[in-house]
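Complex shown without one protein chain; remaining protein chains in place.
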């Protein structure tokens, strides 16, 4: 069976990556692409790398253009999908790559985004450990099976959550005083023209931003960590210092996350927690001891690679995670989640192999 | 008065940067340059950017080539300068850009380097706060005035030490459980041909290395932090999780360092500690609140720029520091220290302005 | 039917790209990978981006390791495949990504390579126009159907040949006094550690090499141009000034090729020549007037994109071609040619879409 698909926001970076993966998906057929200022243009003018979709033309982003498809992907600025959803007709599955439907807490939304807060949808990171109502750990994929509304994750948020959740779920690291520093490429900042994102400003230099706790992915990370922690006390405790640094690569996130070792924990117990969590996951892999990932190895792939070290002198576990912010970080996660929701093989259309060097 | 200068290891990256700065120094004249496998070659073949020194030819790195100069800079692999120094004749001032003379602790040397441990020389970071025998804070520059032997710092080490020492000296951050993650360019890894440092391996990707506490700059950082801490208990306490990440820029270090707020400290007290430390320093500058540096702003300059935020939700102070690993991180620090040792204006030959964009 | 495949030289860049594409090929199964200094290692240690092939281990590159496969790809330094081929047993199809079997002329081989010259194999650029014995133009793919020995092209050579051959074949440009300047990424220079290919040497800079007519792809270009030219006089006439420039991108070739307009030719006739040549080619596309390609649009794809302008003031046609040197430039061409040789759909396992941004 072929599902008909529409992508709203198809001229941007997330939209382009959705289309790139969708173009190779055996069960999905992209029938409609929409844009805002780009409406009316051939898609190929905005996504010149997508040769196989050169027959498509961008339509305006309206409910009418999207209604009637089996599957709609939103790749819109935050605030846009919430409003649009309310006006959508019958759509079997909506996957939002924006932030509107990620957070459950009104307070978090108010503090980090502002404006109207929309309901939270199923969070699109299948490999995340979450603790069910009965306190038993399971994978987030269970919540995605058969879902009709999915919130794809923030790319930085899922990278850090995948890095730290196994240790928190197993109790081998402390859930407070976490520290993450991320080297990130500028495609995550979108395609809108801004002086500080010009090539001349970003080549040959590293630029920190949102320093000191203001990045919007922080509440999303804390929500994921809480969902995995055990015990009532843990429910509101995770704290994290989070600093992203723009570096000169168009794509990629290299997140270095550290956490204090839980008292009395051995290095073997630490490693075992991550091994257990991801042993059967094709798209999230723990590298052998002493190996650490680089973003190039995940370029274009739906893969998150993790390396782990226990620094006993510092009393901290260090987890280094690499993924492609547009692929596994956004569009790949969205399509993997859609596969689950629609009962397709979870990896349909998705590659584990990166494009390197 | 003009001082005659020799640079040993002149065909490498640190040697090249020493020469670039020395070429514009009003009181220094480079008379001798030496190399190992490059001996016999015109300097310009190895440093084609140094047009004003195209008259120089590389000699073998021997005591005979270096003796008799007022000032000798070593830019050699670690292990080489210690042996060479013992065979040097009369030289007014030796500045070593390698590691041999940085560490006071035999144990640290054995654990991180191995082989023969040489005596520690005056540490070449003039702006560092250090606590004198009487417990009173002063600047490291006092120890450099009139010195005859100087150990220029490790580039990562001085970046982190300059980032954290003011808070530790003032007691506004805790000296334990520090976390530093650095985005660094590959010129810090030297000019020897290695597969993992090829352009194709490093462009478009972020690559962590020495993860988990094995980097050789860690004991050097801890030594500098101890030297600033107050009280007997503090002398051996600093612990730091330290992770460098290679990113695609030839030069530069962007260090994100975080520390737990000391209990009862206000954000204003935190900022005041760094403001006091660097108020009169031309080469180490704290940016205004809400501003953070990028490495491009320090390219080729003898400048370390700092940005500071207090993340109260995370309970951590975040300090972001940018410098050019070859300039302020190595050669600039060496020359600034030499100026002090020889009674010259501290900033002679050094620029505060970077080359950007 | 599944063909069993071996890749010799699997730890290098061309070998890695062959494997990346082969891993997604519906009819090929990689059973053997070989290396030289890497023999004995898990493949994943050398190609950490190829997660789906992590079960493979590198064997020594010997005839015994390669014999018995349906299909053997060579990704070896030039000189190696010629010798190895003589010792191979029964292999249905051998595709050589090295230079040993590309040139028909002994003189060209002696002048640009030296050493033993091996027989020329079918040239693996299916879209090239070639003039048959009867003087009628056809595509090179005809020579590849059913072939048992194929020489994949040099990446720069095929880029320039695809750029200029349509005009020469149609007689709308002059075949002499051609000029090509190429911006190329360093992955084309291979994975051997060399100082001038270090990241610090190549980031933030453009470096020309092989200036003045010494590049080894020049005779290969001239051979392709001759094969398309009409008339006896044309057979030895093509001359080309060819200059490659290393630029800071790991992959990609952006070739700007210019040729003098043939007297009396109109701009429309010029454009028509390229339109005719590539109208039905999925992997070589002429962009609309006023559009020019960038390498990013071809990253990881088996696509060569061309843009064309007629500069009447200068009296020259300008053709700009973009492709991925490892994909369409090497491994993609090899696999596309293998598909033809084995009677498979020509595009099996190959994507037209690049990974951008």
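The first chain written gets the first letter, and so on, giving A, B and C; residue counts start at 1 in each chain.
The criterion applied here is as follows: a contact is a pair of C-beta atoms (placed from the backbone, for glycine too) under 8 Å apart; a residue touches a chain by one contact, two chains touch by 3 or more.
Note that this is a predicted model, so its numbers are computed, not measured.
Note on the undisplayed chain: of the listed residues C:29, C:67, C:177 or C:269, the one touching it is C:177. In the complete complex, the residue from A:35, A:126, A:167 or A:185 that touches the missing chain is A:185.
Counting the whole complex, the residues of chain B in touch with the unshown chain are 13, 16, 20, 23-24, 47-53, 187, 203-204, 250-251, 282, 285, 293-294, 296-301, 303, 305, 351-357.
Contact between chain A and the absent chain runs through residues 13, 185-187, 189, 191-195, 197-205, 246, 248-251.
In the full complex, the hidden chain is touched by chain C at residues 177, 179, 181, 183, 200-201, 203-209, 211-213, 239-243, 245, 247-252, 254, 256, 258, 260, 292-297, 299, 307, 309-316, 318, 320, 322, 356-357.
Criterion: only the chains that are shown with their structure count from here on.
Closest to the protein's overall CA centre, chain by chain, comes A. In whole angstrom, the spacing between the mean C-alpha positions of chain B and chain C is 46. Counting partner chains per residue, chain B has residues 200-201, 203-205, 248-251 touching two or more of them.
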